[in-house]
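This is the structure, below, for whatever I ask next.
Missing here is one protein chain; the remaining ones are kept as they sit in the complex.
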Amino acid sequence: HTGTSKKDIQVTDCYGRNVTVPANVKRIGCLYAFSGHVVAMLGRADDIVAVVRGLKRDKLLTGMYPSILNASVPGSNDSLNVEELLSVNPDIVFIKDTIAGSKAETGMLNKFGIKYIVVYYESIEGQMRAVSVIGRTIGREKEAEEYNRYYRKCIARVKIIAASIPENKKVRLYHSILETLKTDGPAGIAAEWTGLAGTCNVSAGGLSDKKQTEAFVNIEQVLLWNPQVIITHEDGAKEEIMGSAQWSSVDAVKTGKIYKMPNGISRWGHPGSVETPLALLWTVKTIYPDYAASIDIEKETRYFYKKFFNYNLSDKMLKEILSGKGMRKSKNEGRG
Amino acid sequence: MNMISVRSASFSYDGVNVFHDINFDLEQGGILCLFGPNGCGKTTLLDNILGHLEPEEGSIIIDGKELGRYSHREIARKIAYVPQVHERTFPYRVIDIVVMGRTPYLSPYSSPGREDYMIAENALEMAGITQLKDRLYTRLSGGETQLVILARALAQNAPIIIMDEPASHLDFRHELLLLETVAGLVEKNNLSILVSTHSPNHAFYFENRGLPVRVAMMAERRIIFMGTPGDVITEEKMKRVFNINTKVFTGNGAENSKMKFIVPVGAANRGDSGEE
Amino acid sequence: MNMISVRSASFSYDGVNVFHDINFDLEQGGILCLFGPNGCGKTTLLDNILGHLEPEEGSIIIDGKELGRYSHREIARKIAYVPQVHERTFPYRVIDIVVMGRTPYLSPYSSPGREDYMIAENALEMAGITQLKDRLYTRLSGGETQLVILARALAQNAPIIIMDEPASHLDFRHELLLLETVAGLVEKNNLSILVSTHSPNHAFYFENRGLPVRVAMMAERRIIFMGTPGDVITEEKMKRVFNINTKVFTGNGAENSKMKFIVPVGAANRGDSGEE
Amino acid sequence: MKFKRIILALALVFAPFACIVLSAFLGRYPLSPVEIFHAIVNRLSGVAPDVGTNIVWEIRLPRAILGSMVGASLAVSGAALQGLFRNPLVSSGMLGVSAGAGFGAALAIVLFHNTFMIYLFAFLFGILAVALSYMIGRIYDTAPVIMLVLGGVIVSSIFSALLSLIKYIADPYVELPSIVFWLMGSLSSASYKSILISSIPVFIGLAGLMLMRWRINVLSMGDREARSMGLNINLDRAVVIICTTLATAGAVCVSGIIGWVGLVIPHMGRIIAGNDNRILIPVSMSLGACFLVIIDNLGRIITGGEIPLSILTAIIGGPFFVYLLKKTKGGGW
Partner (left out) sequence: MKFKRIILALALVFAPFACIVLSAFLGRYPLSPVEIFHAIVNRLSGVAPDVGTNIVWEIRLPRAILGSMVGASLAVSGAALQGLFRNPLVSSGMLGVSAGAGFGAALAIVLFHNTFMIYLFAFLFGILAVALSYMIGRIYDTAPVIMLVLGGVIVSSIFSALLSLIKYIADPYVELPSIVFWLMGSLSSASYKSILISSIPVFIGLAGLMLMRWRINVLSMGDREARSMGLNINLDRAVVIICTTLATAGAVCVSGIIGWVGLVIPHMGRIIAGNDNRILIPVSMSLGACFLVIIDNLGRIITGGEIPLSILTAIIGGPFFVYLLKKTKGGGW
């Protein structure tokens, strides 16, 4: 597959590399979970021939596209088994910056003429750009633009709502990521969308290391921030907070304002999530129901998966997603 | 009354026989000197009697009871032990080493008390090393270390003491002190002593003092001679076992007592001795 | 010619003086027996001469040259050493231990060759332990181990041998073999021997054989007596240093030669001896 | 002499308590001494709790108490195993308990994501690892000490490998960070419940080692001599191993793996108090407890984040240890 033919196109990846790829790529390798989600979203899940192991564990995604379960796993997030990759003969692979940063790995890819696109972003803007790059690479530019337009629209909607909230009504939000005491740092995407949603993210503003994307914090620090609302991701985190004497004097706990975020293809709002637009809507709706009456989160959710994944959610599925429970498979199911 | 009886004991390391058909008795208030060439199995035999190794065949009876039927504490109250070599470990103080001899008398989970320390200090005095009491025992000379281990065994206050070459690093005076101490323990406290040694004169010393001492000569994988020092330590038997020429002298010792001793005069030839 | 000269040497451990103002010479073909109570500083003095410890004051001259001016290899070709106690480590074979004595003759980064093995086997024979050649040395008896270390020193073929109580675990025969071997090396090869021992009869043995032997008696932190065995090992001096009563005998040895030896007869009193 | 020993005993008991009380006054949340005093009184007199009361009683005190238990367990276990194996390089994790506990915790994180199950699995696998080491150690009866230690090394490395395997197949977004954080050790999950859970094995283990401390001296003389002084060496060795395992597993299961303490605190003890285990064991206990509480206090106040304990123990304790070594010129070795 060397040499440029007329049917080739130029793609500039997230590192600014110019890559020549065949106009109609047939076999796609997604060695970064986010790229897999996007490729599936843009309608080419059936052409994925190589994935990272984590992708096989997304219950919703593999339910939509069972073929992913048959893809090969030529390595992990940050190292490759080139032989395995060669044996599935991909036209293009999407890789993470960790692999892109390793001269040995990229040298190997170059040596064997495996074309690769680096997918990398640090902000919402960057995330949209990454979606465009993937879209262009796999010939789904239109769909990518549509997604980005939807993303922008959601941002605009929550911005308007946020603007309507008086400063003194804005809540102090604590975002627990996995463990109860793990939260957003100032630099991550989560800090960005919680801000857009009109909240005052206590840790995003309250940590000294401005480059951190995530951090473990001290419980006393949380008491000092005294958040009014807490949102969690992990199963059991809410229960743990509610049941703990340590947290009992936090406002959010006293008023019971602890919410678990939904989980679909990925955890909504996670840095590698394609569902961040939904996370924005859900967050304003949940925290400021009085100001966000215009949002019907169930409707938006159904719309999103229908529109971008061409998937009709059953009522049961919808409930599962919104409750955020049980959307990732255990290890053993995921191996293939 | 027999304190130690060994009955047709035999032992092998990894299939190589060290000794077989060993029989002897050591009565209360008696001394048995185990004597024999290097590598003839003295230490191994003592290990068998201590229960550290187990004889392939035969039985060992301590004070009328099968060795295996004693509890560990009981046996340690019967037998104290001075090893041939002691491997030093952490830098303990000398007195703390010596007081370890009191372990079999402590109730299972307690530490030695004041009385135990007094007994230990007494043992230090008997060994003539009171001045070393608070020194770190890893910084002693070879002979001093040996005396510390000896004192530990004395502190154990057992009716039987097994000593494996206890005087190997001792000076003239400490060697004599050791012999006198042992003799005193036998005479006054009726202790039984099983001692392995390379110096036949130790046996003569006890005999000269009129103590009930016997010599067991190990060679050719068994005890080939057994009897009083006068019977066993003779010029012919020495020649047979060690293949050297010796001379036994009798002289006048202290207070004009008779004293006997043996002196080597030369190797008979440089061929092999009784050992293999 | 003096092989070892010690000039007003003194040494302290952590500020505690062990000896001071030590002076002696050991000439080529001579034997010096270092003799003294436990803890008097014999091993420490030997360590000073070996360069393992450094004297606080004074100097040590080996074969006419200051000790510090020898390279490590050179000094090991001059002096072989038999330690008082050897701590065993990995289970090496006996022959591999003995051949280590050849190290100072190997070119820096090579291993011993066939000739070295022949010399080592010869040393094994001199020590009388040829049969142990292929055994693991961690599974030997105490005396056997000591002979292995002795053989290693013999394999070193040095003009000076320093031995620290080399016979402490040896049986009657091996002790005599050791003495004969040493005497032979002195007589035939003109070696110089510095040996620390607790047995004055070793000195008498050499004297009886007509070898140029002297005795240095260490006590009270210095060498208090120095001279021929006959001069130093006397009943009075023994009493002064060790506080014991002894008897010196003279008898007829092999081939009707005169032989002298000393025997302890009892402690003068149980007070402290010359040591502290 | 007697008097001096009573003073020493009092100091050893008092020091950790002082550290724990001190901890009540330290933290990110600004509370004045008066407020803290009120908080303490309030709780004792049953007044409805405010933030201050909660902070002192639910955060600072449980954490300090747990820290002291964990520190004491690791230090004492290390000292005891060093004596048992006659090897000053042995640490509390020698027989595989840390590696086993790490594996158990990771397994539980992946399977259940439930704090209690993490405790339970860490504890059980810690004990399982030691049991396996012990079985390997018994392969060759006449050289049990080196075999036991080699057994511990093998079992540790196998469990570490299994742990790596779990890390490798764990979900990199959800589980891997939790596992990594757990492995680094932290007292942040301290609560009266976790104190209660770990206190049972810890107290059994520590009490057992306190009772055995004389016998550890005797065991360190080597098998043959220990036996001749009346020890049932197989039994006593097993008791010491069981006690250290209970104490270490009990500590590690709630705190994660805290390196260093189980090796170096006993050596500090040796430098300060000598090698006699009758004194060394209680001194290590007190020293370990104080050390970990102090280190944890530093960790809590330096930043608003949580600095894992292993980091501070080594970074602060390491130079201190070198200083001690230097001052005592090697401390008796």
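Order of writing sets the labels: A, B, C and D. Residues in every chain begin at 1.
The rule is short, and it goes like this: a contact is a pair of C-beta atoms (placed from the backbone, for glycine too) under 8 Å apart; a residue touches a chain by one contact, two chains touch by 3 or more.
These figures come from a predicted structure and were not determined experimentally.
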Using the touch definition given at the top, which of the shown chains does the missing chain touch? A, C, D
Touching the left-out chain: which of A:209, A:239 or A:296? A:209
Going by the contact rule already stated, which one of A:12, A:72, A:226 or A:248 would touch the omitted chain in the full complex? A:72
Full-complex touch with the removed chain, picking from C:7, C:20 or C:86, is C:86
Contacts of chain C with the absent chain, listed as residue ranges: 47, 50-52, 71-73, 75-77, 79-81, 83, 86-87, 89-93, 96, 100-101, 103-104, 106, 109-112, 136, 138, 152, 156
Contact with the hidden chain only, please: which chain A residues? 53, 72-84, 86-87, 96-98, 101-105, 107-108, 111-112, 209, 212-214, 216, 271-272
Which positions on chain D touch the chain that was left off? 87-89, 136, 139-140, 142-143, 146-147, 149-150, 153-155, 157-158, 160-162, 164-165, 167-168, 172-173, 176-177, 180, 184, 259-260, 263-264, 267, 307-308, 310-315, 318, 321-322, 325-326, 329-330, 333
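Everything that follows uses one rule, which is that only the chains that are shown with their structure count from here on.
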Averaged over CA atoms, how far is the centre of chain A from the centre of chain B? Could you give it in whole Å? 80
How far is the middle of chain B from the middle of chain C, if each middle is the mean of its Cα atoms, in Å? 26
Chain centres from averaged Cα atoms put chain C and chain D apart, in whole Å, by 50
Going by the contact rule already set, what residues in chain D reach two or more other chains? none
Chain C: which residues touch two or more other chains? none
